[in-house]
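Encoded as structure tokens, the structure appears first; notes follow it.
Only one protein chain is missing from this complex, and each of the others stays in its spot.
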Amino acid sequence: MSVSNLLENWSQFRHYHPVDDKPHDPYKWAMSIDLDACVGCNACSVACYAENNLPVVGKEKYAHGMSMHWMRIEHYWDEDVGEEGGREFPDQGAQFLPMMCQQCEAAPCETVCPVGATNHTADGLNSQIYNRCVGSRYCEANCPYKVRYFNWYDYPTTDNVWPAEMTQQLNPDVTVRGKGVMEKCTFCVQRLSAAKVTAKSEGRIVHDGEVQTACQQVCPVGAISFGNLIDPQSRVHKQWRAQQVELDKDRQAKDEKEGGTNLRGYRILENMRPYPSVMYLERVRESAI
Amino acid sequence: MMDSGFDRRDFLKVMGWSGAAVALSGCGNTSIEDGKETVVSYVEAADYVIPGIGVYYNSSCAQCDAGCSINGRVREGRVLKLEGNPASAINRGKMCGLGQAGVQHHYNPDRLREPLLRNGDKGETITWEKAYALIAEKLKGVSGEEIAFLSGGVSGHLKVLLGNYLASFGCKNHFVYEALAPGVVRAANKKAYGAEMPRYNINKAKVVLSFGADFIGAWVSPVHFSQQYAQFRKGVDGQRGVLIQVEPKMTLTGANADRWIPVRPGTEGILALGIINALGTATGDIAAAVKGYDKARVSKETGVPPGQIDKIAAILKLRSPSLVLAGGAAEGYAHGSQNAAAINLLNHVLGNVGKTVEAAAAVPFPQMVPAKGNTAALKSLNDGLAAGKYKVLFNYAANPVFTAPGALKFKDNLSKAGFKVAFAHYLDETALQADLVLPLNSALEDWGTQVPEYMAEGAQINILQPLMENLHPNTRGMGDILLALLKQRRPEEYKNYEDYYAYLRAAMLQNKVALGGNGKDDDSFWNETLTKGIIKLAGTTTALSGKAGVAGLKLPAPTENDEQYPLQLIPSVNISLRDGRHSNQPWLQESPDPLTTIVWDSWVEIHPKKAAELGIVEGDIVEVTSRTGSIKTQAYLFPGIHPDAISIPLGQGHEALGRYAKGYGVNPFQILDAVFDRETGELAMYETRVKVNKTGQRVIVVKDESAAGAKQIREKIAGRVSSDNVDLSKEV
Amino acid sequence: MKDIREDIAWAKINQDVLKSLENPRKLYWVILFVAIAMVGVAVGCEIYQYSTGMGVSNKNNSHVWGLYIATFIFWIGMSHSGTLLSAILHLMHADWRKPIYRFAEAMTTFSLMTAGLFVAVHLGRVWQIYYALPYPNERGLWPNFQSPLLWDAMAIFTYLSSSIVFLYVGMIPDLAICRDRMHEGWRKKLYTLLSLGWEGTDRQWRNFRVTYLTIACFLIPLAVSVHSIVASDFAMSQQPGWHITSFPPYFVAGALYSGCAAIITLFIILRYVFRFEEYMTMGILKKIVRLTFAISMVWTYLNAVEFASVWYSHDQASKDVLIQKAIGTYAPFWWGMMFCGSVVPLTLAFKRFQTNIPVLFAVSLLLNLGMWLERWMIVAPTFAHGIYPWAWDHDQWPSFVQWGMVFGSFGWFTLLFMVFCKVFPSVSMYEVKEMVYHRRQETKKLEATGKFATAGKGAH
Partner (left out) sequence: MHRFLRISVLLTGLFAAVSISAAESPQPVPMTEDSLGPLVEQPIEFPHNRHAGDADKGGMQINCMYCHTYARRSAVAGIPPLQKCIGCHQSIESVRETPRIKKLFEYWDAKKAVPWKKVHDLPDFVRFNHERHIKRFIEQQNRPFQEVCGYCHGNVKEMTVARRSKALSMGWCASCHQKDHAVMAEGGTPIGGQAYWYTFYKPQAADASTDALKAKGPNDCWQCHK
């Protein structure tokens, strides 16, 4: 730390902005979620609890909106179901949507944190440093997706979320968060860095499929795919390419086309320019029946 | 990762490590504290055990009967997380939330730690020796007829031992009870296909017409079916599969269907016949049988618009092969067998049998195949108890006091049994009634074998092995207990088995050849088996034999409206709580119900239209009254349910089972009428009629869904595209 | 109506003002005790919150901010009045400010002190608050200079320190008077210490004037910037209802507004308590009232601008938030704010009310209530009805802990202010003298040159 480099490198404060010529090297972690496959079974969410030491807050606190699910499954009815003059039944089913931190490239949360507890990593992740956090909660206030979760109480100790036996289940690779810190989905960074260490020691980069996030690993319908976006071999790269979704655009060229597109890929709240790293694939609505 | 059971046991010891020690002071301690914490190092270490690096052991999931294979991550002797074993054909490395929560079953703070003997209404701790002696004493001079053994579904060597034990005093009263078993469907399948559980190829079907089979959520083998479903969606030769779900209350599968059809409860069979009629391809006596079921009538009786029936018939005709499934919603009536038969008939008419319905392989060891639980068993046990037939009652892996329909008065009858022994993990409702409670190892501490009822491809035997040393020193595996009990009866036969592990190893090595270990020496075969966690066998396959018969197929007209009890009660199966045996696992309690996002509680689903009639709004505490009893819980307005029905999820409302389960929600089992299927004698779950009254209280429903009420507003959040515009088969 | 009588003897001025420093009546102690009790409540709440966790204030994961931030802005706003009166009007040579700017400045300082506390109270890990300070540290970390919250911290700190200096410097001549008039005792010692050996020589006066002027000039842009920065906490974010260009001026106007209202309140109280009728005259009150009225209209206008810019924008989310404010859960408070902020001040337009003490007192309180509601209505509705429908949360209500903290903050402010009134002259003696002198000169149409020094001398 020195004043001079603070001044020199001011422009790089949030370095690797997507509009850079070469945003990330060698890694840019990204995800794509197929909503047509997703059945909303919650397995991913539970897996996340298991992997990331998420506290179970209990009924009362859940009622106060203090739940800590980094990955939440949202479900949506068609707009006209139950409405006046709309359909009486949701006879075309519901739509499920797993929502977690979108690891935005230009994350609204990063710029506002007074202590820089959340910032962009070189792999294009949106890191959250628990022990740096002072709990101003500005990040969550500015998050468009509201996917950051605050430790309103001291879950590990005073709240006794983990009775003696259960502490043995806690994942030693993940810090247990104490009172007053913000937390959120990390794309299972502990797994990523483990994989990177192995790869680095072997003088290569992480292969596709070598590392999985907990949610991806468990998903029974394989709706989630995760990998290194700049690795042309990776499934994620191929999917983004095939769907013509570009990381550094806030409006995709394909959507400008006449008569729309028949590609399913889209990103949520893209027009707010957070450049999210998660691409969703639209649910298919069957016309044959 | 080679590992032989014996020395591995030492390395399952729990160790504390600098980098690894669990620290709850996550963000608190900000300074370096030398010399405070202690590092406990190994005495002897195997070279594959490296502190800070996880070791993975294969075992099997015991959270439900699907028989998924798991891969447990163990560090410093603590099992941290369960992941799927990719080698298994059933779950192919995937898992469900329920399975994930297995670790919470293992680490649950409310587990039993000591054998307990009833003393008044308290239980006092005794030693195992004393417990065994007590059992021996109680069994003295008791004839086999006077002994009953109630258990959940058991399979593998445990079942063998159990059988031998009961045989040792000529007892035939082994009641296998599962509250949510597809008993009727099994019987119907047996008739229609000649196999109780054929193999369904959802992935090969172009259309799946499911009558209330929640195969994605909680039916038979959900994880496996979910994977098939994923392929089915991608489509067979470029055509995305179409899923049509017929059921009065929307299940998770219904929520994912392309067309969800709310049918009047109990008329599924009629609709099936109606579709056969509409297809018009049937011939002979089938045609004759369905002649009466013209569109007008079917539509009138089922409440499904005629156009809809045509559409279904059309697409079924157009796209072949298809698959028709009969599930919980169809079988749960007094005429459940008839419903199921009619639905299975549809498969014959469509020529799916042999294509999407295939013969499943069976394990070549008949004594190991699962003893399938059902509810008929409960009834006969209950009658026996009522008659005071039994002097000694054993109970293992079943909780009838909680799950038996209230009308059976099971709890009262249970007290008539002389001496009640419960082998249990927790003090659940039934264990609380027992005179002697013996604490069991968790599935992650225990040895065993497991044979899944539903075989995905070929046959397989799953291995259960400890992922860590016993959490509580004084719990024992069911196998060990049975062995000990057997030694009381037949000492000489079992004396050379030091413990269940030894028995298991010996038993497996005996059939080494049959188990595909030909030419391997014992140790390497055994180690390989443990390492794999699965034994795959070709298995024996008997071709499907069933006939498309309509003999004795007659469906009652739908029950006309009952003035006193106007509504049909649908006890729905929550994907993670199921029959409530896992309600004490906090992750499951806090993972929202997919369709309502309600947590930690029960609710009554009412269609908004009906609710408006009754003047009920969300959060009203309503009293649901049946002929048997009544329960009070919060109302939730839910569009995905037939207006003439209400639905309450099962699994909640425990009066015991520990801090995470006790006192949350209500137990709909309590108000179920004792109606049974006419053919199989299975409990007809959906035959209870109820009325609903407001109590005047109102609460805020604890759910994840927001004030926006599961609607997308403004921005596109969950996108939708018509199937005309996309070709999934071309996608990456 | 005259601002002040021209024939007040300077000795009388000293006497009257110094009277306010004499031992207080019983009532004073009673009020002081009440104030302390109120602070006690807040401290209790804070201890509870500190030991149990933020959760006890009943916020939640989509609704992460609450009354703390709202009240924080409120107190920052308060602080602007002092600067306005003493600095801006000073430069504008509006000498009617002279009798009242002292307590206004005190108000500035104390409300800033109060506001500062809310920053700490709001933090989830207040014990780590030093992470936000840019100081050379062992970790080798800077705070995040991009964050408006950090600008806040800095701006407030600067503003506080400089307004303290301003207050103090402006007091030096009066302190000298106190020093000379006091009998031996702790007060004497205190004043002697603080008056820095003020003699009232020409040279001292010259330096004094320049210094005072310089700080005044320095303070004005600061005052404006501080509240603009507070505004940018919201304007710089992406949230509907916050992301609005007109926020900085809007906030500044609001600040001056609440400040003036507060001045009226305190004006009336001090006037009554210390019998300052002769100095805090109706004439002056009238001027403030008119000023307040003007600002209220500016504020109302800026409100309209905000609504319009939202309404005609393409930002549907912001529109919805606006509609929610008007008809949603928070509607009563929002309309309350509109009423108190824009309708109530209309009474000030009538001459007969401009000097009617009871009416003005009531009105000024209402105005402040309105301004507090305004701050709350900026913070809360955006959370209740934000961008992402799944996270909407319409029935989030602050717990007693939050209310207790807000309640206590008023106690804290009262406490500080009352102590100040008894230790320091709450009316600037020397400036009043100047004022009287000037008026006399004006009426006598006499040359004032050369008399200045004597005027200064006369201070003794």
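Here the chain labels run A, B and C in written order, and each chain numbers its own residues starting at 1.
Definition applied: a contact is a pair of C-beta atoms (placed from the backbone, for glycine too) under 8 Å apart; a residue touches a chain by one contact, two chains touch by 3 or more.
Note that the structure is a prediction, hence the values are computed from the model and not measured.
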What are the shown chains that the omitted chain is in contact with?
A, B, C
In the whole complex, of A:61, A:75 or A:120, the residue touching the missing chain would be A:120
Which of these touches the unseen chain: C:140, C:185 or C:221?
C:140
Among listed residues C:15, C:51 or C:207, the absent chain is touched only by C:207
Hidden partner interface residues of subunit A, rising order:
1-6, 8-9, 12-13, 15-16, 24-27, 116, 119-123, 125, 127, 129-132, 173-176, 186, 189-190, 193, 197, 200-201, 203, 205
Tell me which stretches of subunit C touch the chain missing from the display.
135-142, 169, 207, 210-211, 214
Please output the residues of subunit B touching the missing chain, sorted low to high.
15, 17-20, 23, 25-27, 29-45, 50-53
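Here is the rule we go by: only the chains that are shown with their structure count from here on.
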From the C-alpha centres, identify the chain that is farthest from subunit C.
B
Taking the mean of each chain's Cα atoms, which chain ends up nearest the overall Cα mean?
A
CA centroids of subunit B and subunit C: separation to the nearest Å works out as 66
Junction residues of subunit B - those touching two or more other chains:
27, 700, 705, 711-712, 715, 717
Mind pulling the subunit A residues that touch 2 or more other chains?
67, 72, 74, 133, 180-181, 269
Considering the complex alone, what residue numbers of subunit A touch subunit B?
35-37, 39-43, 45-47, 49-51, 56-59, 62-63, 67, 69, 72-77, 79, 81-82, 88-97, 130-131, 133, 156-157, 162-172, 175-178, 180-181, 214, 217-223, 235, 238-239, 242, 262-264, 266, 268-269, 271, 280, 282-289
For the complex, which residues does subunit A have touching subunit C?
1, 6, 13-14, 61, 64-67, 72, 74, 99, 108, 111-116, 119, 132-138, 140-142, 144-146, 148-154, 158, 179-182, 269, 272
In their shared complex, subunit B is touched by residues of subunit C numbered 62, 125, 316-317, 320, 387-395
